[in-house]
Each structure stands twice: as C-alpha cells, then as structure tokens.
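Of the protein chains in this complex, one is absent; all others appear in place.
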Amino acid sequence: MTRRTAFKLALAGAAATMARPAAAAVPLGAPADAVGLLYDTTKCIGCKACMVACREANGLAPDTGQSGGLHLMPVDLNEKTKTVIKLYRDGDKSSFVKAQCMHCVDPACASACMLGAFKKREFGIVTYDVNFCIGCRYCEVACPYGVPKFEWSKAAPKMVKCELCNHRLAVGKQPACTEVCPRQAVIFGRREDLLREARARLVASPDKYVQKIYGETDGGGTQCLYISHVPFDKIGLPALATDSTPSLQRTIQHSIYKGFAAPVALYGLLGVVMLRNRRSAGDAS
Amino acid sequence: MVSRRDFVRVCTMAGAAVGMSTTTVSQIVEAAARGLKPSVVWLHFQECTGCTESLLRTSHPGIAEVILDLISLDYHETLFAASGHQAEAVLQDTIKKNAGKFICVVEGAIPTKDGGIYCQIGGRTAVDILNDVASKAGAVIAIGSCASWGGIPSADPNPTGATGVPMILKGKPVVTLPGCPSNPYNFLGVALQYATLGTLPKLDELGRPLFAYGRTIHEHCPRRAHFDAGRFANTFGDEGHRQGYCLYKLGCKGPMTHANCSTLAFGEVVDCWPIGIGHPCVGCTEQKVAFRIAMHDTVPIDRPVPPDTYAPVHTEQGRISPAATAVAGVIGGVLLGAGYVASRKIGEADEVKVTPLDNTGGV
Partner (left out) sequence: MTVMPQAVGGRILTRPFRALAALFGIGAMLILYRLATGLGQVTAMNDGYPWGLWIAFDVVTGTALACGGYSVALLVYILNKGKYHTLVRPAILTSALGYTLAGIGVGLDVGRWWSVWRVPVFIWRWNLDSVLLEVALCIMAYTLVLWIELSPAFLEKAEQVGSPAVIRLASRAKPIVEKVLLWIIALGILLPTMHQSSLGALMLIAGPRLHPLWNTGWLPLLFLLSCLAMGYAAIVFEAVLSSWLFRSVPERRMLAELGQAMVPLAVAYAGLRLYDLAMRGQIGALFALDLYSVMALLEFALMMVGAFILLSDARRARLDHLFRAAMLFMLAGSLYRFDTYLVAFRPGAHWAYFPSVTELLVTVGLISGEIMLYIVIVKVFPILTLEKRHVAYHH
C-alpha cells in the first residue's frame, strides 16, 4: 500500500466518522423498513372514525373540548388526543385535515430529548418511554408541527403523541385509524410504497391535487405523508426547508464541541494558564 | 256504508302518514264528503306489480278504504274483474269522461326499442297507450323506479330500450316516485293532495316530491350514530353486524340515495327495509346507483357543505390573565423604581467626593 492510498483511506475513515446524515437534503436517513401513513384530503369525509378508533386503541380519556361536556370534541391534539380531524374552510373551498405525529425522518423531539425518552425505533416510528422522561418539554419546543403534548392537568404528567399504534403493529394489526377509515383516506404502509402511491395519484389527477407530496423532503422528510387539493399551509402544514429542523443546532453544537475533545482541551489550557499565573504570583511574593 | 267517524279516522291516518297538517286533513274530509272522488287510471307496462302489491298492504288507510271512499279507481289491470274488450272500453270511456281531471298513474317501464314492440296491450304499444292516456290526464304520477327512470328492465344491456315516463312525456310535469318498490304512503300522500287540494307537492328536478326524496338515506338513517362513531360491520355475521353497526363498509348506498325508507315504514312493519334487516341499502330509487353500482361496492360520500362542528385548523388557545399583567406591571414598576431611587440615593451619598481618581487609588 502506498502512502498516498493509506492517506486517502484515512481521510475516508475520518469523513465517515464525522459525517452527519441529517444535514443531507435528500432523505437518505429514512430507514429501509420505514413505515408511515398517507393521508389524502380529497378522500377524507370528516367522519372522525379515526379519532374514535385512536382513542379506543390507545386507552385515552374522552375529551369533550368545547362541547360543554357533551361530545368528543377536541379542538387540537392535546394530552387526551393523539389524532384530530380539523376543517379548513375558505368560502366554498374546504378540506378536512388529519393531524397526528409526522414520524419525521430526523425528528426534532428525539434530537432534543436528554435521555432518549422520545426515540426513533423500529420501522422508524418515534416512540415514547416514560421511564426516561423528566417532563422538561424541550420536545414540545422543538417539534415544528407542535405534536408532542404535555399532560398539564396531571400532577404526574407524561408526554402524549401518536406512536403509530406500534402496540398493534406488534400483533400484526394496522394502526387503528387506517383500519377503521371507511374511505381509505388515510392508509398505512411502507414509506416507499406510500410515496409511489402518492406519486401515482398526483400524476393520474394533476388538476385535482396540489402537485407535491408533503413530507417527501419537508423538514428532512416525514413518514406520514400528505397529498391535498388545497395548499398545504392552509391545512396547518408549514413550509419547511429540506434540512431537518434539528440539523442546524446539531451541526453547530458538534462543530464547537467535537465530542468531548474541545471541552477537555479547553480545561487543560485553563489549568496550564492558572498554574503559570500561580507560579508567577508565587515568584513575585 | 262507513260511519263518518271511521271516515275521518281514515283520512286522518292517510294525512298523518304523509305529514299533512290537520287543516289539510279536514279539507280532505270535506272534499271526500262532498263525494268528489277523483278518477284514477292506473297503467301497467314493464313491471313486476310490486308497487301495486305494496299498495294493497297499506292499512292507514287500507286499500279497501282508498278504493271505496277516497278515490274512484276506474282502471287497474290487476284489481279489475274485467278484461279484454270490456277493460279497453272502460279505459276509453273514463279518459274521455274525466279528461283534464283524472290522475294517470303509471307502473312499469316503457320499452322504446324497435318501435316499442316489447310491450303491447290490446295491440297498442306502451308508448302509444301512455301518450294517449297522459295527454288527457290532469296529473301524471310515475310510481316505482321502473316508471320513474326505467328500473330493472333498463339494466345493462337494456335490450328493450326500457325507459321512464318523464323521458317519454317530455315537457309534461310528471311526479316520479322511484323505489323498488316505491313506498305506497308516498303515493297516497301525493294522490290525496291532488284529489283534495288540486295541487301537487313541491318536486325536485327529477320530479320527486321533496317531502319524501329531499334527503339521502345517510342523512336520516337510524344507524347514523354508528357511522359517526366509526362503528362498522366489516363482514356479514361478524360482531359489528350482530350489534347493528353501520353497513357502509358492506356497500351501503345510503349516502347516494334519496328516499325516506328510514323514516316511513313499509308495510306497517318497522325495519321492513334493507338496512332494517341488516343488508346495506342498494339505492333502488336512484338511476345512477340501482342495478348499476355493484351491491357491495362502497360509494363516495358527498358533503357539499361541511357542518361547523369541526375544529378549525388553528383554534385560539391560552389566555393572558389581566390580573397577572397587573401583578407583573407592579413588580416591574417596583423594581425599576427602587433601582432608580437607590441609584439616586447612592449618588447623594457619594456627592461629597466627585474628584477624579488619583494615583493614590484612594477616595
């Protein structure tokens, strides 16, 4: 092996250890077995069967919201509601929209969480382990979609969000919302398959849909995808760059700290300077 | 002879069955009492006689009372004793005598292919008979899907060119009462209204009375609560089916079907209709649905104007307490004020020595 080759190999190795996949514009980070949802606003009839099924499958308390205690009527995702159907209406143009965790390819909540209570696990599903949660709510600050919700009303609170019914997936069932949906407006599947299906629908009906699959690259990509007949920002899906939201912070933090190298080096430097000062002060006195 | 008491009772029942007010009912009573029983000519073409059979099974009023007390059923091939030349003669007589006043009821589709030869009565095609009779009628009522738009005979490939009355009698107002069979009380309501008040109920663009066909089954289905709660029967005989859950996933055509089967019982038996016995609605009143869309295929649900009971995309949440603002203002004011006052006091205490610092480092 020549010196030149060895050098190139070393460089490649160094580059590999320093590479940060999250900063890539293409969602290379999505795991190969990533699963998710595809929601089609043109098919949703607002029946809210998904909300009811989700509540039952997850053992959530009823949320009578603003109905004066009568009906299940949450106004948004909250500590008792992991999915919600909202209505966008502008004159005679309207669309329903289902909100739930987007199961991002590079989730901000998982990047933020100190002990990894929110973590991206099998199939790319972002799950929650209450044993490692201290309730700091940094995940709520981090999420660009405002998904994780805190149990404000409890003295022993947890964070609440959709976990793609991974307890049902474990026994071979679909998520509750996709299983019950009467119009197949929200469907479950592998992310690649859902992307393919979404693309096919966009191509088949170019006048019906906004020609974009939300979540393909937005915010680094999500596993819950949306296609819509109205602009995405109207249904509460913010315009995000292709870099994931935690990537800037992570890049800055890691480039300053370089693991523990920089703090250790600085500590050593401080020690040296202080020793030198003490010695010169000792000489002077 | 029937007593006036029974007679009033019959009229009240008839009126109530189709939602007429008590005033209208009294008008029916009066008109009938005056012996003004309208003439009815009932034509049969490509039909199964189901609509007639349904009518025979009403009880409020029963058919006997209808025929004997409320209308003059002058031509009806099923109920007639007469036949052949005798029947033909009666038909011609009746339409001449009551021209412009009789009600022409049509049951069954009219074939139009090959000159309409596929249904001929007394040597005349259905088309001709219809044109002849209807031209002299005061009102035309097409009872059943067959007469309304062609019904089962018009299912693909429609070899006879079966079609409905409105398509034959273009331009003439036709009341259509689709259904397979049509609910007989809808017919009775229309007929009695015409007979007594001389008017027809408000109709939609297909000639269907709005009191019966104004809503889809989905809008007034007894299982609607299950639909709204996401409780569905997924296969026949499963737990959901046994519990009487919504049949939408089994292909219920309720969302696309205008009818009042869910609110007006057939044959005096509650739940004597498809959904009532656990089978999805097949959309028998709708030309686009019945015998066209497969029985167990799901249909889209059209919600032209969603109700307001949905959360908007952004709801205002969190509030700013005026009390807290006041408290914060007080705290901030106190701190800033105290800080400033302290600085003044410090300055005063320091006032004595304002000389610049000298090299002695002292004050």
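Going in written order, the chains are labelled A and B, and every chain counts its residues from 1.
Here is the rule we use: a residue touches a chain if its C-beta (ideal position, glycine included) is under 8 Å from a C-beta of that chain, and two chains touch if they have at least 3 such contacts.
This structure is a prediction, so every number in the text was calculated from the model and none was measured.
Set against the missing chain, the residues A:111, A:127 or A:178 yield one that touches it, A:111. If you put the missing chain back, the residues of chain B touching it would be 314-321, 323-325, 327-328, 331, 339-340, 342-347, 349-350, 352-357, 361, 363. Even with one chain removed from view, chain A keeps its contact list with that chain: residues 76-78, 108, 110-116, 130-138, 140-142, 144, 146, 149-158, 238, 240-241, 245-246, 248-250, 252-253, 256-257, 259, 263, 266-267, 270-271, 273-275, 277-278, 280-281.
Simple rule for what comes next: only the chains that are shown with their structure count from here on.
Centres computed as Cα averages put chain A at a distance of 46 Å from chain B.
Interface of chain B with chain A (complex): residues 227-230, 232, 248-249, 298, 300-301, 303, 305-306, 309-315, 317. The residues of chain A lying in touch with chain B in their complex are 45-53, 65, 73-76, 84-89, 92, 94, 96-97, 180, 182-183, 234-236.
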